[in-house]
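Note that one protein chain of the assembly has been removed; the remaining protein chains are unaltered in position.
Chain IDs A and B follow the sequence of writing; residue 1 opens each chain.
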Amino acid sequence: MFKCKTSPEVGGMGHSVKRKEDARFLHGKGKFTDDVKLPGMLHMVIVRSPYAYAKILSINKEKALAIDGVLAVITGEDLAQYNLHWMPTLLSDSQMVLPTDTVMHQSQEVCAVIATDRYIAVDGAEAVDVQYEPMKALVDPYKALDKDAPLLRPDKEGQKDNHIYHWERGERAKTDAAIAAADVVVKERIYLPRIHVASIETCGVVASYDKDTEKMLIYLTSQAPHAIRTILALVAGHVGLSEEKIRIIAPDIGGGFGGKVPVYPGYVIAIAASFLIGKPVKWIEDRSENLVNGFARDYHMDCELAATKDGKIQAFKVSTLADHGYTDSSANPSKYPTGMFSICTGSYDYEHAFAELDAVYTNKAPGGVAYRCSFRVTEAVHAIERMVDKLAAEIGKDPAQLRFENFIKKEQFPYASPLGWSYDSGDYKQTLEKAMDMIGYADYKKEQAEKRAQGKLMGIGICTFTEVVGAGPSKDFDILGIKMFDSAEIRVHPTGKALARFGTKSQGQGHETTYAQILAEELGIPYTDIEIDEGDTDTAPYGLGTYASRSTPTAGAAAAIAARKLRDKGKKIAAHLLEVSEEDIEWEVGKYFVKGAPEKSKTIQDVAFAAYTNFPEGMEPGFEATHYYDPPNLTFPNGAYICVVEVEEETGAIDVKRFVAIDDCGNIINPMIVEGQIHGGLTQGIAPAMYEGIVYDDEGNVLNGTLMDYLVPTAVESPHWETGHTITPSPHHPLGAKGVAESPTVGAPPAIANAIIDALYPLGIKHLDIPITPDKVWDAIQVAKAKA
Amino acid sequence: MAKHKVTMTINGKSVTAEVDSRLLLVHFIRENLDMTGTHIGCDTSSCGACTILIDGKSVKSCTYLTVRADGAEITTIEGIAADGTNHPLQKAFHDQHGLHCGFCTPGMIMRSIDLLKTNPNPTEKEIRWGISGNLCRCTGYNNIVKSVQQAAAEMAKEKEASV
């Protein structure tokens, strides 16, 4: 176990200190984007398409402009004059900011109304008269490649059909051969539906262009303000928005989960509007705009898992069809179009694997948000964890036992996975054993046997996942060529207090506390004496932002290394103050002392003061350090989750009785915060497993575009989570830490799905796609009964 | 459209204003009074981020016309404790890590005040049902439940001491 090196007052690693950022939120003084109010600020409301696929015949602005207070209606034609009507996506595709002739999905931006007041802007939007010629929408991705399918993107040079890309990794022939020769092969088509992050704060922007200074100040709900600034400069440089003139401030953010990484058309329109009008323009999404734009998942995965008859896994193959909507606007910072999907071989040791994927266009919203997962890990883990359970059921082996027999062993790390990753560390056996002990696995197995004998439906589901987070090493990641490092800049003031700034941006993760704890650990300055600042591109060092569980793996590492640079400088100062040579100085948290004479010492605060007042001759004054950290590898947090459910045959009702999550994220900075992150991620895991999914009808209409029908779990649906951890430090991270916050979102859905399907197995039900709702269960039971 | 003169007490202070019929109370509080602790999350009275107290009862201010609040006594998150002090719920949310991003927190606390007033000693189930009109996307609710439990215990102690 991890042993704290610092006192609770200093509050270094391992202390559950309370959060420093809480007070402003508790008193209603948080500053979110919608709270920003600037003199003369105008309001923007977007007119959206009621059709999934339609030609725009005309846009009549007259009635809207006649409303007192409506100043402008901005159309695609207007933006086209500045060549701002299209924007590039991160993956070399293109996305409309505003259309000039065709809308490609329901609720797509059609034009924008600018008014003096939010209410008037809404009236203006209602008054804009748009004439459409609806066309037959392409909704089913399996029909996207049919010969008679409409060509959705004729605007793209060389685009002959709706196929976007093919990607593959691994050895197809060897994997096929292994599958063909295996004793047992289980197959399944698994669908992970479109879902939405549904952060409680929607997206928004306040753009303020000053024509005199030519500065563009932008308050933005952004998880990655620096990267967005660079992208804006690249996209809008031609109209004079130069990077040094753009200042993005990401204020407090009401939940991000990946949904606040992308550049949405609404941002660009508001920025363009402010640029053209010369006044501040605010645009805040309403909930329906939020829910029907952007998405995560939407992978149809054909899986095959091959094993010996006693359950030794030999090969895994997965062929995926991905529905990207009308453009590939995936918020994916990796060099691979499918992100980290190739983690799909899981926590198990076998030789052959092959993964391939084809992506297609449909008349749906684009997005490809990395929703609380380092891009496509949730899909990958769901595939392998469902298949492992299916294999266990097929050969009649306990799924825990099957996992033990196939786990990568502790001594095999670093482990080279069949699809090319180098897993850094883990002790999968210990983690699963701990979860089984905590939940009382053997007792539940007994209870299940008894219940089954009485005809009752009870299920136990396991998921033992391996995550891949901390984007990332420059060999695997970049955004438009910018490597995925992150940064820390520390200033220790003469009185020994400090200010540290980072290239990341917290959205509730508690950076103001945990970063201070890292510095407390490394410098011995109490965490309460350290201010943390992020999110302002004019003041913070360049960084790539917070998503992909990357803050601790990258910026956290940068903080540790920058602090160590300071400690090295401090050692020279301490030697000078204590009048000994540098070699005679030793460090223990918070102070330097003379070897063999610990009473002769100087605190870090003494040294900081001396750095400004009494530094050695020839030394540069001041006590500051900066580090940009390019991680050598990703971190591979992992966990064992066990879920127990009961299902009522008559109604399909599902009761989650217990859920135990044991996580291993290496060394822990703040156990309270880590546990909180796990709780939150678990609720975001039960959400797609049992409640959420964006539903389209055959015309491409979203049927559940409000929170009345998009079923975000409340405290009633969310079970009482039980958590614990094992600690296997990352060998390559300076603090031995790993990212953690995405593990539960990745690990919970298969554990819950496995439990429900396990409950239904006696009825002959062998698979259900998530969300597994009571009506879906009931329908499946009727089908199974009819068959039997 | 005719304007309506309204007078109400907000956080102990009397406020008079001329407002449009359709002005939603949440916008009156946020835009006219510049108190931005009350948030907007959904527009359909599903999320509870805009919860305030009207005459002591929790209400979703996104679904309430300002004109209807004429004569009412309104409390928002900014008014539940004197400057520099904490309501027991504010303290408990801090102690129990009952907030992450903080966006749902004001609404969650305002709702919990009403909950503890009508049910000073709720069970875990009663707390979960009692805050079921308030969505949190970050915490998974475990620690919100613990926060309300801590506040309930502290408020009971305070009450005992004052008797």
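The working rule: a residue touches a chain if its C-beta (ideal position, glycine included) is under 8 Å from a C-beta of that chain, and two chains touch if they have at least 3 such contacts.
Note that in this section contacts and distances are computed from a predicted model.
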item: Among "Carbon-monoxide dehydrogenase medium subunit", "Spermidine/putrescine transport system substrate-binding protein", "Nodulation protein E" or "Putative Zn-dependent protease", the UniProt name of the subunit that does not appear here; value: "Carbon-monoxide dehydrogenase medium subunit"
item: Among B:Met8, B:Leu65, B:Cys136 or B:Ala151, residue touching the chain not depicted; value: B:Leu65
item: Contact residue for the chain not shown (choose from A:Tyr348, A:Tyr444, A:Tyr691 or A:Trp721); value: A:Tyr691
item: Where the missing chain touches chain A, by residue; value: 118-119, 122-123, 126, 286-288, 650-653, 691, 695, 703-704, 708-709, 711, 713-714, 716-717, 773-775, 778-779, 782
item: Residue ranges of chain B at the interface with the undisplayed chain; value: 1-2, 4, 20-22, 24, 43-45, 48, 51, 57-60, 63-65, 67-68, 70, 111, 114-115, 118, 129-130, 132-134
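One rule holds for everything that comes next: only the chains that are shown with their structure count from here on.
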item: Distance between the centres, which are taken as Cα means, of chain B and chain A, whole angstrom; value: 30
item: Chain A contact footprint on chain B (complex, rising order); value: 20, 22-23, 27, 30-31, 34-44, 46-47, 49, 76-78, 81, 86, 90, 93-95, 97, 99-106, 109, 124, 127-129, 131-145
item: In the complex with chain B, residue positions of chain A that touch it; value: 18-19, 21-32, 34-35, 37, 118-119, 197-202, 252-257, 284, 286-288, 507-510, 672-673, 675-684, 706-708, 712, 714-716, 718, 720-721
